[in-house]
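Each remark here refers to the structure printed beneath this line.
Removed from the display is one protein chain of the complex; every other protein chain stays in position.
By letter and in written order, the chains are A and B; residue numbering begins at 1 in each of them.
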Amino acid sequence: MVSAVSPDRQSGPAALGLRGLTAGYGAEPAIEGIDAAFPAGTMSAIVGPNGAGKSTLIKTIIGALKPVAGQVEVFGQPLARSRDRLAYVPQRASVDWDFPTRVIDVVTMGLWRDLGLFGRVRARHRTRAMECLGLVSMADFADRQIGQLSGGQQQRVFLARALAQGADLYLLDEPFAGVDAATEAAIIAVLHRLRAEGRTLVAVHHDLSTVAAYFDRVLILNRRKVTEGPVAQAFTEAALARAYGGRLHGLSAMVPAAAE
Amino acid sequence: MTGAAEFLGFTLVPMLIGTLAAMACAVPGVFLLLRRQALLGDAISHTVLPGIVVAFLLTGRIATLPMLLGAAGAAIVAVLLIQLLVRAGRVEPGTAMGTVFSAMFAAGVLLLERTDTAGVHLDVRHALMGSLESLVWLEAEGWHSLFDPDALSTLPPEFGRMALAALVIGAWAALFWRALAISPFDAGFAAVLGLPVGAIGLGLTLAAALAAVAAFDAVGSILVIAMFVCPPAAARLMTERLGAMLGWSLVFAAASAILGFLLAGYGPLWLGFPSSVSAAGMIATVSGLILGLAALLGPARGA
Partner (left out) sequence: MLGQALALGLGYNATLVTLGAAGLGFAAGMTGTFLVLRGRALLGDAIGHATLPGIVAAFLVMVALGADGRALPGLMLGAALSAALGVWVMGWVTRRTRLGEDAAIGAVLSVFFGAGVVLLTVVQSLPAGRGAGLETMLLGATASMLRQEAYLILAGAAVASLAALALGRTMLWTAFDPAFAQAAGIPVRRVDRAATALALAVTVIGLKVVGLILIVALLIVPAAAARFWTDRGGHVAALAGLFGALSGYLGAAISATAPALPTGPIVVLVAVAIFALSLVFAPRRGMLSRAARARGAA
């Protein structure tokens, strides 16, 4: 099954470190001077209004976009040297769901490192893929074409693919967007289990009302970093007001009563 | 033949036809480009051939109205088939376009090969490369012929066709300017797919078909695409404003046609070779060079 990562959370490099990260298209960068550290074994949310640069940030972290300035470090190493420790779960909308591929094939993509360019898919690969599907309760759907799945099911397949990679750091782009409550609960259960194993999770999250319940830490951003830290300290009404420009109603309802 | 007559009959008339063809194509080309439907121009120009061949088979001659109806009919059939494939067959739009226009073009070529078109200059070679150089006005005797109704009646029929088409397209664009100007911004699903739906889409398709069939004689099927794409694309790199973009397109289209025609006719002579080269090909090449220059130097080129 999945092996546990070293439980040593406090010392050692942060699972994900951003230093002065600036990136984006056009004259004005979408994100500027982002400094952040995501300690190993924690689960963090990246939140901010539309256009805040959250997607740009994720794309820069996974290397799909070259930063104009700054660095990304994964467990203290530049991205190029630590890709095998990173797993990315993209937005559902980014994929053509009519593509001719089955659920099991999508999860097998997570085994790319093991397979290489020319390796044949063997029984052990299929077993591992089915295991990961089982972890998200999708084993019965293995042979279905992905377009036949509901939104929540598709999201779970993406997650199973990430699990198959056996990574230490998981980057998720809006994992709960457009999924039903049951799927949301299922996904959170899997993510919390990963955290219990000592892995690190960082998710772009759109639903402020669930930040405190789901995550340990938060990074609030709007082109620049507004604040970051444990939810209890960083996820405050004041910080949200700064980021959202006072446009958000019912801010106090989002924030746990203890933080003021 | 005097110098004036030779210039008038052998250079000016075909060059004007080419210029009108380029400008007539540039107008719908601008809107196709803005709607990210440049490849619809590719599709339409391939469907013109079978339309014309069918019109010839049905009427036995090459005349303006049947050609036009044939081309318009073919364009509509093509668009309907593409829609069918996308909606009922869930085929990706680019694939659907490629399938439909290849099928229609292949059918058109085979029909043409099997049809006896001796006597009208409609053959596969001309369909592909046009015959602009041959659209001459033999009866021109001098500048006074411009005012002589008898002489004017011997102008190549393509001239009148092209002039009429250019006029109609100009009028259409002027009439529907406002709707055309906002149409690239309608966020409908079909528009995002690049499919020509709705009244504007249909009107644009027909205008493009009209330009393509009128220009067919001059530059043939494939080079029409250069006229649809290159001058508008170059214009796009020069300005942000739609009106200015249209203006630049017309200028670039005319420049491509005039320079291309002259280079094709006289270029080889200047280099010491006896015969001229394809006018249509040279026009397309020049339009590409202009686009290249615009891509390197145009003020609005930024990615």
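The criterion applied here is as follows: a contact is a pair of C-beta atoms (placed from the backbone, for glycine too) under 8 Å apart; a residue touches a chain by one contact, two chains touch by 3 or more.
Note that the coordinates shown come from a computational prediction; the quantities given were computed from them, not determined experimentally.
Chemist: Touching the absent chain in the whole complex: find that residue among A:L86, A:L133 or A:A186.
Modeler: Result: among the candidates, A:L86 touches the missing chain.
Chemist: Would you mind spotting which of B:I62, B:A75 or B:I222 touches the chain that isn't drawn?
Modeler: Missing-chain contact among the listed residues: B:I222.
Chemist: Just to verify: which one of B:L80, B:A244 or B:A295 makes contact with the chain not shown?
Modeler: From the options B:L80, B:A244 or B:A295, the contact with the absent chain belongs to B:A295.
Chemist: If the hidden chain were put back, which residues of chain B would touch it?
Modeler: 33, 36-39, 41-42, 85, 88-92, 94-99, 102-103, 105-107, 109-110, 113-114, 124-125, 128-129, 194, 222-223, 225-226, 228-230, 233, 236-237, 264, 268, 273-278, 280-285, 287-288, 291, 295, 298, 300-303
Chemist: Tell me where the left-out chain touches chain A, residue by residue.
Modeler: 59, 62-64, 83-84, 86-88, 90, 94-96, 99-102, 105-106, 109-110, 112-113, 117-118, 145, 161, 165, 171
Going forward, only the chains that are shown with their structure count from here on.
Chemist: Which whole number of Å gives the spacing of the CA centres of chain A and chain B?
Modeler: Averaging C-alpha atoms per chain gives centres 51 Å apart.
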